[in-house]
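For this depiction, one protein chain was excluded, whereas all remaining protein chains were kept in their positions.
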Amino acid sequence: MKFKKGLSMAAGVSLIVAAGCGNDNNAADGGNGEENNGGNNGETTTLSVWAMGEEGNALGSFVESFENEHENIEVNVQAIPWDNAHDSLLTAVASGDGPDVLQLGTTWVAEFAGAGAFLDLSDYEDDYDMINNDDFFEGALDTTYYNDAIYGVPWYVDTRVLFYRTDILEEHGYEEPPQNWEEMLEVSRELADRGDGMFGFDIDQNDQLVPPIFAWQNGWEFNEEEAEENFADPAFREAMDYYHTYFAEGLVQETEGVPIEQGFEEGSKPMFTSGPWMINIIRNEAPDIDGDWDVAMFPGNERNASAIGGSHLSVFAKTENPEEALEFISYMSEPETQIEWFKETNTLPARQSAWDDEELQQDEKLAVFGDQLEEAVAPPVLSQWENIAQDLLSSLERINRGGADLDEELDNFQQQAANRLD
Amino acid sequence: MNHKNALTPWLFIGPAVLLLIMFSLLPILVSLLISFTDIDLIGLGNWDMVEFVAFENFIALFQDPLFHRSIFNTLVYVSIGVPLVIICSLSVALMLNYMSNKLFSFFRVLFYVPSITNIVAIAVVWGFLYNMDVGLFNFIINSLGLQNVPWLEHPFMAKISLIILAVWKGIGINMLIYLAALQSIPRSFYEAADIDGANKFQKLRYITIPSLSYATFFVTVTTLIGWLQFFEEPFVMTGGGPLDGTMSMALFIYERGFQYNEFGYAAAASLILFIFIIVATLIQFTFNKSKEN
Partner (left out) sequence: MKNRFEKLLVMSVLLIGGFIVSIPFIWMILSSFKSEREARTMPPTFWPQEFTFEHYINLFQNLNFGTYFTNTLIIVLFAMLGLLFNTMAGYGFAKFQFKGKEAVFIAVLATMMIPAQVSMIPVYLLLNQMGLTNTMAGIILPGLIAAFNIFLIRQFMTTIPNDLIESARIDGAKEFRIFFQIIIPLSKPVLAVQAILTFVGAWNSFLWPLIVANDQALYTLSVGLALLQGQHSSSFALQMAGATVMVIPVLILFIFVQRYIVEGFNTTGIK
């Protein structure tokens, strides 16, 4: 039995808090308290870990097996709501007062690593096997590098694939899902032709990843040295034209419409793209179409590219316990732990060898994600990237809804990108 | 009024003023100071990297079309929304004050609940009402044989839709304030008017409304401040779109500062917003004073 001696708090009332703080499995343990009189030899280190939302809640009890293996390390998980994770990180950077280990969305690497928030792990590469290990998906590793340093270890990944209604496609004579752009447009046109309020595909106009995915599918690659010239590349321009085609021809719904799960179930939006989380949502919320839908690789032009997302685990630069922190990350990245974590939270393992697990192998839908992950590209690790991606969405909105000329607008966008990148 | 002890007023306002200086005024001053720097996330972690840039942020703002848009949109919100909130909450309060029995207590609860409805629920329900294709409003409009209205899908219409939503949400609190204010009108005023044979509207015009002027002043000032910082409605309903048609100054500041970490730039924008608000407030105070005299 562990028990906490006083928490270090200023207000006297905090005693009430301490009294009211039960030792529930997912409750946080202790404040910054270090003491542990469990009878271990030596000092016990308390490792503070930040994780987000539901996953953070689940991690609280998940770490027990790690604590059992490491008697001198106590892990204190603090779950932070997703919507506020950015604010919390900001204050941690500003004050230098942060956790030891934190969960880091792959898109945040550049912005926070640039601010010196994390420890460069390349110094520890020789001592810890999981750092820069090529057993991780390549796309996931790509987002751990920034400015020739390594700022994280992949934890879990996600990617977008094509969800489609097998029954509706079959009705229109398509036994197989579309394989490339040409077929995507053909099927979409055919299905959008079914009548008013019917669409072929669906594009979330607020999703920053869709335009670059299309560009990657067209063979485009972002090259940092070329800066804004990247956006003059015909492969990029063509992909934006492809994006625009869906709106210009009414193949996707331009207005808000019904939620996508519902459109999919009703059949008005028989194809869309989304991540692994959507599998369970559709299974649970649309049981009527069980067996009438499937997933497939995101059809491309040059290649069936998609975007890779997910989270890394990083070490806060000002940590006093780098060794213990890395010990913890090492544990979390072991294939066995990754499989356990998948079973707990349904997030996909970043480590390829974890995919040999039976449960992952047997689920055909998940296997598609496994294939897609091998073709998944990471958005550039660039602190201005989010700004640029948002500018691109605004430009596309002006083209699709405001009737702006495609080339002119993209020239403007390129100019904007030049300003951002200089 | 005369007091023997000049310290007395400070005993009353002291605790509040001290805490406000500490936790509100000082931080605001700091954040306004940084509007003259190029501070971003890197600077936040390492103050040596922050540079003084004088008016560069302001010059950039004056050239930023999105900022111009946001000012225009904010002015539209304020000039339509503020009068609407005041008129609606006063009318509701007057009606609710009409009688005081059980039924009216129930009505008061009904009109208050919009202000305590969870924001996610608001977003979903209003999102449905305004949905262009399957929404309730367009369903009603269609059944009258009229064309679909692009509630949230057209830059100007979306502004109007958000104003309606915000008025709905803003009635509750202001209605309470008016209800409380209505209690302090001495009955004798009305009794005197009755003797003079005044009708209902004359009483409203010459007794009720003038007696409420101090409450109206409060409601006007705070509503104006609130609406100049119009944020939550576009944030949850439209994210500033379509085509930046609902982007407000406060949302612009939030996006620049907290999505893109351009703290200096965002602080400069908030200084401009601050100037708008303080000018508007001072005008009201001057106007109010000259009326009182």
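By written order: A and B. Residues from 1 in each chain.
Here is the rule we use: contacts are C-beta pairs under 8 Å (C-beta built on N, C-alpha and C of every residue); 3 or more make two chains touch, one makes a residue touch a chain.
Just so we're clear, the structure is a prediction, and the values are computed from it rather than from any experiment.
Asks: Out of A:111, A:261 or A:409, which residue would touch the omitted chain in the full complex?
Replies: A:261
Asks: For the chain left off this view, which of B:54, B:116 or B:195 is in contact with it?
Replies: Within the whole complex, the residue contacting the unshown chain is B:116.
Asks: Touching the absent chain in the whole complex: find that residue among B:79, B:105 or B:142.
Replies: Considering all chains, including the one not shown, the answer is B:105.
Asks: To test your reading of the contact rule: which positions on subunit A touch the chain that is missing from view?
Replies: Counting only subunit A, the missing chain is touched by 7-11, 13-14, 16-18, 20-22, 24, 26-28, 30-32, 48, 52-57, 60, 76-84, 87-88, 90-91, 94-95, 97-99, 158, 258-259, 261-262, 275, 277-278, 280-281, 284-286.
Asks: What is the set of subunit B residues that contact the non-displayed chain in the whole complex?
Replies: Residue positions of subunit B that touch the missing chain: 1, 3, 6, 8-13, 15-17, 19-20, 22-28, 30-32, 44, 92, 95-100, 103-105, 107-114, 116-118, 120-122, 124-126, 128, 131, 134-136, 139, 168, 171, 173, 176-177, 179-184, 186-188, 214-215, 217-218, 221-222, 225, 229, 231, 250, 253-254, 257-258, 263, 266-267, 270, 273-274, 277-278, 281-282, 285.
Keep this in mind: only the chains that are shown with their structure count from here on.
Asks: Where the CA atoms of subunit A average out and where those of subunit B average out, how many Å apart are those spots?
Replies: Roughly 36 Å separates the two chain centres.
Asks: Touching residues of subunit B toward subunit A in the complex: what are they?
Replies: On the subunit B side, the touching residues are 41-42, 44-46, 127, 131-134, 150, 152-153, 239, 241-244, 258-261.
Asks: In their complex, what parts of subunit A are in touch with subunit B?
Replies: Within the complex, subunit A contacts subunit B at residues 86-87, 90, 93-94, 96, 111-112, 114-117, 197, 206, 253-258, 383, 386-387, 394, 397-398, 401-402.
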